[in-house]
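These notes are about the structure you will find just below.
Of the protein chains in this complex, one is absent; all others appear in place.
By letter and in written order, the chains are A, B, C, D and E; residue numbering begins at 1 in each of them.
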Amino acid sequence: MGKGIRFQQVGDRVETYYLIKTATKGVASNGKPFLTLILCDHTGDIEAKLWGCSPDDELAFCSQVIVHLQGEISEYRGRLQMKINSIRPTTAMDQVKVADFIRSAPISPDDMLEEITHYIFEMENANIQRITRHLVKKHQKAFLESPAATKNHHEFVSGLAYHVVSMLKIARSLSELYPSLDTDLLYAGVILHDLGKVRELSGPIDTSYTLEGKLLGHISIMVNELTAAASELKIEGEEVLMLQHLILSHHGKGEWGSPKVPVIREAEMLHMIDNIDAKMNMMDRALERVQPGEFSERIMAMDQRSFYKPSFHEPPLDV
Amino acid sequence: MGKGIRFQQVGDRVETYYLIKTATKGVASNGKPFLTLILCDHTGDIEAKLWGCSPDDELAFCSQVIVHLQGEISEYRGRLQMKINSIRPTTAMDQVKVADFIRSAPISPDDMLEEITHYIFEMENANIQRITRHLVKKHQKAFLESPAATKNHHEFVSGLAYHVVSMLKIARSLSELYPSLDTDLLYAGVILHDLGKVRELSGPIDTSYTLEGKLLGHISIMVNELTAAASELKIEGEEVLMLQHLILSHHGKGEWGSPKVPVIREAEMLHMIDNIDAKMNMMDRALERVQPGEFSERIMAMDQRSFYKPSFHEPPLDV
Amino acid sequence: MGKGIRFQQVGDRVETYYLIKTATKGVASNGKPFLTLILCDHTGDIEAKLWGCSPDDELAFCSQVIVHLQGEISEYRGRLQMKINSIRPTTAMDQVKVADFIRSAPISPDDMLEEITHYIFEMENANIQRITRHLVKKHQKAFLESPAATKNHHEFVSGLAYHVVSMLKIARSLSELYPSLDTDLLYAGVILHDLGKVRELSGPIDTSYTLEGKLLGHISIMVNELTAAASELKIEGEEVLMLQHLILSHHGKGEWGSPKVPVIREAEMLHMIDNIDAKMNMMDRALERVQPGEFSERIMAMDQRSFYKPSFHEPPLDV
Amino acid sequence: MGKGIRFQQVGDRVETYYLIKTATKGVASNGKPFLTLILCDHTGDIEAKLWGCSPDDELAFCSQVIVHLQGEISEYRGRLQMKINSIRPTTAMDQVKVADFIRSAPISPDDMLEEITHYIFEMENANIQRITRHLVKKHQKAFLESPAATKNHHEFVSGLAYHVVSMLKIARSLSELYPSLDTDLLYAGVILHDLGKVRELSGPIDTSYTLEGKLLGHISIMVNELTAAASELKIEGEEVLMLQHLILSHHGKGEWGSPKVPVIREAEMLHMIDNIDAKMNMMDRALERVQPGEFSERIMAMDQRSFYKPSFHEPPLDV
Amino acid sequence: MGKGIRFQQVGDRVETYYLIKTATKGVASNGKPFLTLILCDHTGDIEAKLWGCSPDDELAFCSQVIVHLQGEISEYRGRLQMKINSIRPTTAMDQVKVADFIRSAPISPDDMLEEITHYIFEMENANIQRITRHLVKKHQKAFLESPAATKNHHEFVSGLAYHVVSMLKIARSLSELYPSLDTDLLYAGVILHDLGKVRELSGPIDTSYTLEGKLLGHISIMVNELTAAASELKIEGEEVLMLQHLILSHHGKGEWGSPKVPVIREAEMLHMIDNIDAKMNMMDRALERVQPGEFSERIMAMDQRSFYKPSFHEPPLDV
Partner (left out) sequence: MGKGIRFQQVGDRVETYYLIKTATKGVASNGKPFLTLILCDHTGDIEAKLWGCSPDDELAFCSQVIVHLQGEISEYRGRLQMKINSIRPTTAMDQVKVADFIRSAPISPDDMLEEITHYIFEMENANIQRITRHLVKKHQKAFLESPAATKNHHEFVSGLAYHVVSMLKIARSLSELYPSLDTDLLYAGVILHDLGKVRELSGPIDTSYTLEGKLLGHISIMVNELTAAASELKIEGEEVLMLQHLILSHHGKGEWGSPKVPVIREAEMLHMIDNIDAKMNMMDRALERVQPGEFSERIMAMDQRSFYKPSFHEPPLDV
């Protein structure tokens, strides 16, 4: 398919397939209708304007339709834009399918589940292990599909599970360095900390917040789930409270959404591991298109910082 | 019994009964042991030093003992202190009982329960009404006894219920003024908002935070309770979510302990009514001993402000 | 006149009268001039573009002109926009008048004055009563016409008086609940707190800030007025100081425009009552067009929050 | 009299006169009463403990009494303390008077008045000149005696006038550098900016805040004075508004006590000149006792900073 | 050349020369390319759109080209815009040169250097004098050409030296007022404080940040320079440390870019003098086009404030 949309630059000419992510109607200053399309492939997305569109066009070029397009990459107000030369909806003849156009984790859901299961298997405290296993099992399908966020970091299919798997690896190495850490609590905290997102977010495609997500948030949703799980499994004891505290405090501070600050070692570490993986993901994503000696786009969720790629580092790969 | 401890001033001589709230041993700079006693009656408390105490004294003058004391009110570093002239533990002969020395709400628990029940009875939405009634019933005894806090405001026996009853009255008059308010949601929010304190706090006397209180807090405790109640009563529907949101957001902001900000009208109002009653309680308490034309002690929970009683207002009553 | 502009939705066709609030000339990217009109009726306003306008059009379609228009409601960047099909200025023949197109308080100025007068009449402290009556009388006409703000809340004709009347009702019910409140001070504080706005704002229509408003603000303006009134009425005594303090501290904090924080009970309550009425007004206004189960537009002055209307609440009325 | 108290060090023996600034009774841990005396001379003050004092001592050693004392400078918790060896009240025979023990500005009130009058004389705008002259005249006596604050900076007799004279000199040189500054406005702003302190503070000795000071503050007091002065002098016009704005905004920000931020050049400069003189005064005062190569005590009003005197600077003079 | 671009108003017709500062290509909604030109003369700049430009136009109208233009000043979204009627590149025949179109300090570099040299000559401490002279000499050319910033204040050719010269004058008059200030340190601090900008910024024209500027900033660059200078000159002693501290702390606080707060008198004063000159420059620049009785544009770097020119002040001069 040539190099992905994420790696194209001003002036590149393209002739390939894209999925329409969203299509919004507008009226130009000359009074004529136009469509603003967000086109994507598995590497990223780009905006395109379809000027002077007919009522038929509006029907043909809607969300989730795969199109074939000839065009050229231009720039508008500092962002790339696709200039459409010709565009048509695809048919069965084109032999393309939606799944090919969606970004997802670089590891398969099955492999991630196996890895997570392995960490659960290692746990020695039966209460912690049973609750963790129960909740993963209960939400297994959504857990393996869900993105970790609507934007910012791990905002792709299976992003949540991928985020968990990376964090587990950090958790393991920190536990080796700091023997005072309780690996059962820490692994369980990592696995469950964002699991409430399966109810906070609408799903893997065109992700938005659910009503419950907006009014309660994934932290409170998950504390509720934990309480219900413990009750169902008839588990009592301080482990339940510790797990609830891990979830509740993992954003670190009140102003970041945690009604309680961490007061056990594992909670403090969970918060920091979460930060590390989220930030590495954002920086890698921002820098992967950047040439050595140049700065990335600003990263909103990291105080609007623009990151630099040293001139003695490698240039980005084309995909 | 003469005027209460809260209304005594430097130079007053007392000869009366007090309850020992806490007794702490110390060693003076001359090397001799002494006891720091916090003495209370139903109006307030005062610190006293028992210098050069014997091992027998340490046993005799401990927490929850009622003593008979002759002394004089003095001042130390800007705070009143009781100078002990003579002190003895009481016996059955003195015919005094602990309950007489404890501060509690000015309305009886039965009257408050009746009033709260009346508001529940008025509710029109069956889901909201059933959940509210269920939770009040489940925690009825503790709810009617609990203080609303360990300090700051309504920090007395039945303080929580008294706080709720006052807030319900404000809620009713605001609802009359603003017909867009849903009284079912607002009343339920008021009644349940701090109910988690029955598990967050240790109980009505010498109140402290429980482990659960420290690690989860009354907000998350109560959201869990709500979820369990709805599940037990097999109630589904948006009312449950709204009630959870009311609890979750009633501190108003992340930095004040609410993981979500209010996004329904009733949640915003609940937060403001809570503030009004808490602040009026703190100001009234601080000003009740103050003479017209003078300033109160600083109120910690109100930005350390010291409040003024206009010189054309009434002087405090002796009790 | 059909339903008001505030209640119209995308796709609605309209044929009715509007008042031009503002008209601004622009140049389109094709080099031709156009007019951006803000059209209003008594329920709200909407933007419209008059493309390719002639010099005559520029003269005909200016601020304060009533027009007759045929058009359709469309959307541009998430905001409603009127698509003009035909438009003409009105003449005497149309028998329409500006007053019909202006939003104002739901109670008549006379009724509001009567209500406010009643509260003044109830005051027992002669100094407070005389000052309050004097200042209301002095600014009576402007007081009854002024909006309470240029935007955000009560930004309509007689909005200030309406805000005061609502606050007085809350003040009365809180005073019944908390007998320690001095109703004379509290009522006077409510009546006078924003009266400086009659000099801070330019008037009821197309409201802006006066020079005095920008350099002094309504708080300092009003403290000056109070001083002058007391001097003129030859009133001395602490009541004057208390009234000045009520005005000065009613924004609650330095960063919100109050050079002194409240240090009397009535000042603290005045600040909270002001908040309640302003916030209810903003929430009601934002939610009145919202369908059950949906979120409102963001409210700038309430931390950009978007409010939710529970799905079991009533849909908005058409007006 | 030997070197002043401000310049004495641990181990110095003293035999001289001091004024008792405050005397507070306490009870030692051995149950015996003692007096905490704050002793001062014209250079500074020091704490002393009079252990085991008799009722007669309490009467003899009270505020505003001059005593003769033999003692030694010691240290307690990082602060200097006077160890009293012998102490007696003075009589007429000692031929000492209170005025000798009080710190005041290094220039005489008459000289300062002459200097300020000179600046007023230079003003070209008659409105600004008349108002300034009127207010200085009205409060002349208090203005020339008042300290500029209760603590922090210029907290001595005539400190306010001294602060004004220093600021006028800075104002003059800035005006020479920046011709766009209106010297009439700037000089008037400097002269009047803190004049409200003559009503905010209780007077030159043992200064505290008046009720008016606590409830209104010197900024609002002065804006009121300005309004009254303009009215009395029948001056209208924008100059009055500008002068009010200068007063109102001279603390620079809402959180620093100014309800409006500066929006004219002269107001911004007034705020900065005020800062320069206050900070230089605090730093000079803190460093005047410090040896080269050492750090001063922390200055509370300058973010608790401790300042360093370079080792190549001069040592402090004895006085 | 008629009045400068900075002083032109909507409706003015112009026929004159401008320098193209930047030229950016865009695509209009009708699909045709256009150029956005920033045109400047020595008084300021203005945006212009060249609609429907040809490939030849793109080559002809690029950065640093001087053009001759006929047009009219219009307004777009509250900002002035040049409407182009005709435009052509200039040739040798036009006899215009780039230097005429660039804004620079009102004093010549030579005069400024002489003035600065004079202050260095006055220094009594040989270490401070030698280091200062060495660094000024080392960077002399860039120092005399550099702007003081990319925007906000002194953003013109030789702006840095002009800023230093103004600050030196303030420093001198403050030193006369406050004899405790060490003029050697203060003058050296003023001269060197922003000298790191010669490496932080790209140069006098179309100024941007260098890589070093973005990663280290002028403060750390200059501290390094100081260390190297002292080492090269074999100067040891506390003076070096004091000079480093002056540079390091001159932004006043951590959040303003200074890793250490000022802890010597001269450092605190340096920070305040810097502020005064920067703010006066911004206010003067904003107000120079404003008519008496009107407000300026908002100044971003001064909390978005808009400044007022009193109606009794002078109107702006045409240039």
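By definition in this document, a contact is a pair of C-beta atoms (placed from the backbone, for glycine too) under 8 Å apart; a residue touches a chain by one contact, two chains touch by 3 or more.
Quick caveat, the model's predicted, so the values are computed rather than measured.
Among the chains on display, the ones the left-out chain touches in the entire complex are A, B, D, E.
Touching the chain that is not shown, out of A:V10, A:L59, A:V263 or A:A301: A:V263 (per the contact rule at the top). Residue D:K83 is the one among D:H68, D:K83 or D:R172 that touches the chain missing from this view. Listed residues A:V10, A:A99, A:I276 or A:M300: the one in touch with the omitted chain is A:I276. For the options A:S104, A:N152 or A:S306, the residue in contact with the chain missing from this view is A:S306.
Touching residues on chain A toward the chain that is not drawn are 125, 166, 169-170, 173-174, 177-178, 180, 182, 185, 237-239, 242, 261-265, 268-269, 272, 275-276, 279-280, 283-284, 287, 295, 302-303, 305-313. Residues of chain D that touch the chain left out of view are 28-30, 34, 49, 51, 74, 76, 83, 295, 308. Along chain E, the points of touch with the absent chain fall at residues 211-212, 214-217, 219-220, 223-224, 227-228, 231, 238, 241-242, 244-245, 248, 253-260, 263-264.
Operating definition for what follows: only the chains that are shown with their structure count from here on.
Annotation of chain A and chain B: jointly contacted by C, touch as defined at the top.
Most remote chain with respect to chain E, judged by CA-atom centres, is B. In the CA-based superposition of chain C onto chain D, the rotation angle is 180 degrees, rounded to steps of 5.
Separation between the centroids of chain A and chain D, computed from CA atoms only, is 61 Å. Per-chain CA centroids place chain B at a distance of 40 Å from chain C. Contacts with at least two other chains are made by residues 29-30, 295, 308 of chain E. Pairwise chain contacts in this structure: A-B, A-C, A-E, B-C, B-D, C-D, C-E, D-E.
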